[in-house]
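Before I ask anything, let me first share the structure, which is written out below as structure tokens.
Only a single protein chain was left out; the remaining protein chains are all shown in position.
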Amino acid sequence: MRIGVVTFPGSLDDGDAARAVRLAGGEMVSLWHGDADLRGVDAVVLPGGFSYGDYLRCGAIARFAPVMQPLVEAARSGLPVLGICNGFQILCESHLLPGALIRNDHRTFLCRDQRLRVDSVATAWTSAYETGAEIVVPLKNGEGGYVADERTLDELEGEGRVVVRYLGGNPNGSHREIAGITNARGNVVGLMPHPEHAVDTLTGPTTDGLGMFESVLGSRVAP
Amino acid sequence: MTVDTVKHAAETPEHPQPWAELGLRGEEYARIREILGRRPTSSELAMYSVMWSEHCSYKSSKIHLRRFGELAQQTPVGKLLAGMGENAGVVDVGQGYAVTFKVESHNHPSYVEPHQGAATGVGGIVRDILAMGARPVAVMDSLRFGPAAAPDTARVLPAVVAGIGGYGNCLGLPNIGGEVVFDPAYAGNPLVNALCVGVMRHEDLHLAHASGVGNLVVLYGARTGGDGIGGVSVLASETFGDEGPSKRPSVQVGDPFTEKLLIECTLALFAEGLVVGIQDLGGAGLSCATSELASAGEGGMHVVLDHVPLRDPTLAPEEILMSESQERMMAVVPPTAIDRVLEICARWDVDASVVGEVTDSGRLTIEWRGETVVDVPPRTVAHEGPVYERPYARPSWQDDLQAAGPSSLARPARADELRATLLRMIASPNLCSRAWVTDQYDRYVLGNTVLAQPEDSGVIRVDEQTALGVALATDANGRYAKLDPYVGAQLALAEAHRNVAAVGALPLAVTNCLNFGSPENPDVMWQFAEAVRGLADGCRALGLPVTGGNVSLYNQTATSAVLPTPVVGVLGVLDDVTRRTPSGFRTPGQTIYLLGTTRDEFGGSEWAHVEHDHLGGRPPAVDLDAERALAEILVRGSRDRLVEAAHDVSDGGLAQALVESCLRYGVGARVTAPVGIDPFVFLFTESAARAVVAVPRSAEVRFTDLCSARGYPYQEIGVVGDAAGTPVLEVREQFSVPLAELREAFESTLPALFAPAAAP
Amino acid sequence: MPRVVVDVMPKTEILDPQGKAVHGALHRLGFDRVVSVRQGKRFEIELEGDLTPEVVAGIERAAGSLLANPVIEEFTIHVEG
Partner (left out) sequence: MPRVVVDVMPKTEILDPQGKAVHGALHRLGFDRVVSVRQGKRFEIELEGDLTPEVVAGIERAAGSLLANPVIEEFTIHVEG
């Protein structure tokens, strides 16, 4: 299975996403922001980083990159897409996911190992987890506060579209401790924490993040 | 705008020039006239003044720094691939890899505009590393501020941290270590030293030469604006005082996003072998890049200033030459490669422009609007600046300071006093957790960070297949250096060396940043000379080369100089990073050993500082042979997997090391003061060449043999873990503290001082 | 040269950490009569040629899609000079 990793100007964790795809047993295909071409991949990861310096608003400028056009169409018709951190912000800016991400309530960048609970396994990227599974993956951002209006939040919870939630204290003021969400169809997932940095215990706190990539590859199914 | 051309300068020898305002001395101005055989044009004067400033010319420190050059240009595993003269030295780490690293100061700009000053400090050192042909892989920051509770520290520290984090995080470079130190001596003159480390294959080494007559000179990156005009010479060669704010306009603003593109673009140029020479634009901007490239190469270059892309079209030629706009690089490119170079720059959205070419004229000529405004021998600008033998003498107060030792200070004796002292110590600004600072730095990005704060060293994996990696630590202790600059510099070297060995890495090379007061003050100059002598002798004793560094002088307010602060960075190599040794206790039942000799040494200690606000006496004795033996034991212990945890003992003594090792994973320990050692001395003395290690029972014999074989002193002082129940740190027959209580004391201080206040 | 100014403010129902922080700071400075602070963005856009209705309409579109995120922000446009 071929998984594309998009590089925008200012993408930083694209190499890590690529490594995670390889470790999970997938074939990594790098995609360039300037090419309106998905090279026939079976899934796409929008990696973390500071696309366009995160100037204006995180993800606001990347959203207009040529590669986003085919990506948005493909996502609407079911292509699995995972947005990590900056990638999540880009998905919200592109209206593939509801809500938005704003400055952390404590107004400083925060890098820490974050405990999360997997609340929905009915997505292309979390099927390998057990519902309610507790995982630890790095969180690192300055604008990770998830916000949306009450109606949207109720809808997300009602439809079981909150994918991961923060445990052990809200790190950034996100509404209802939301760390990641999915679209109605479950193929598009966005989250602020970095599963690609929790794929081996030499460079990460755990291997808990590997499951996201194994889910889409079907290389691991829930025990 | 009337242009002061070379022709005009020749015709108007008497024309008065503002050489003094530009920081030049009368004799320096006279020498420029003599070199040129006429008065300099205003553009030439701008170039000479900025290039001959202390910051760029090292005119006061040069004669002393020669000592580093006299060291063998050799590391324990091989020859240096590039030595001091270059942007940064290059070290062979094996398997065909080379590593380059360097630490640089951005002190004065960080006082004037803390956020941008610190941010551009990171940007500058990263370009230095990039200019060697290396991919930057990590940064570190060594920070010093006034008293933690002082209002100005509340202005400076959060902004400096946000600046370093904001720039480094956006650049995608993990921050893997550094220091945060508070002392009244840094009030009004904080020290912000940034370190960057880069990795390359041997064959990719690039040096700053403009060679190949007819080759093109390409300026690429950000457009040139009025940023920091004269910033280097003004900001870095005057004392502050209340006129500080008036210098504000000469501060530059950084754009990490552009720098990220600059990195990727530059590495793409290297990868295709398109550049014959490269130079970053830092302080002194184009003046520095053109003159240094030219004098290192064939010696001739012609530049057309009109081709420099400008952000502000009203800039005069002098200003274009002085501008310190960030995120710019200069490359020397064969004509055949120019199209491809411009293509690659365009792919990365990086502005690029051919601004000149390499000539055989032996001169650097610069034209603007069709007229020649600069015509100089480049060496005289870049490498043949003035050199001073500043007078220096041991300060009259040095003896009294050393005489006023800590022996008279009241010491805690009773168990409850020791316990209370421990809790006050670990909560003090210099010993408490740095997490509030370091949590603002991304330590994960690039996916090769094996160890980062709060470990003794940062460790970066260099090769994913072979697990080859490097370790880095920076250290300095201005209090020790004030008491004895020679020994103080060696103690900084010893601590960084120990920190690198503690994680299991073999120390290879040294970089340094020498932060001192005014070289025109003989006391300060003596401190500087002694520190350099100490560091050079120390490196010789440890068999390490100094691969580069940076000197920052004039660190003082109107009234007083900062503590003499030689910041030392040591680079080590791990052939297999999977065997790195972390600092935290993990497995109950393992034996805790204290390695080294414990003496009653409290001169300059944190205990004297925290409990008595006292600075006097002599610093702890330094024994570099012992440090070398200790390092061998720690490296072998890691290689043979005999130690599960190791932590160096330094500021705050054994007590501090034990608290840090317990809190890392929340596992307690029970220790006992060996008979014959006073518990207070056991816990708080800062004797050097010591470390604590946790050893699995099964490895005890082999480990102790390792020490005995080297005749290295070791004492079994306790065990990891504790009688079931809540984890505690217990000092038998004295006291016991629950880890929760230790953590509360250790972690609350910086947030309470600096966390943004909550809204109403 | 004609200039279009776009002001972008967080919607009132969306929380605004920066505004709240400024509010708190103003209180600590003794401005106890401040009841609320909102922090937004201001864009000053200079154009060449003259400001035809089309141009302004174009900027308006850009403001709604690029400069402001309608999910959390609202914007106002006005022409200067």
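When the chains are written out, they are named A, B and C in that same order, and each has its own residue count from 1.
The rule is short, and it goes like this: contacts are C-beta pairs under 8 Å (C-beta built on N, C-alpha and C of every residue); 3 or more make two chains touch, one makes a residue touch a chain.
Being a predicted model, the structure only gives us computed values, none of them experimental.
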> Among C:Leu15, C:Val37 or C:Ile77, which one is in touch with the chain left out?
Replying inline: C:Val37
>> Out of B:Arg66, B:Lys79, B:Arg311 or B:Arg369, which residue would touch the omitted chain in the full complex?
In response: B:Arg311
> Going by the touch rule given at the top, which residues of chain C touch the chain that is not shown?
Replying inline: 1, 7-9, 19, 22, 25-26, 29, 31, 33-49, 55, 58-59, 62, 66-67
>> Across the whole complex, list the residues on chain A that are touched by the chain not included here.
In response: 52-53, 55-56, 61, 64
>> Residue by residue, what part of chain B touches the chain that was omitted?
In response: 112-113, 116, 222, 225-227, 248-249, 251-253, 255, 257-258, 311-312, 325-326, 349
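The criterion applied here is as follows: only the chains that are shown with their structure count from here on.
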> At what distance in angstrom does the C-alpha mean of chain C lie from that of chain A?
Replying inline: 29
> chain B to chain C: how many Å between their CA centres?
Replying inline: 41
>> Show the residues in chain C shared as contacts by 2 or more other chains, in ascending order.
In response: 17, 21
>> Where in chain B do residues touch two or more of the other chains?
In response: 756
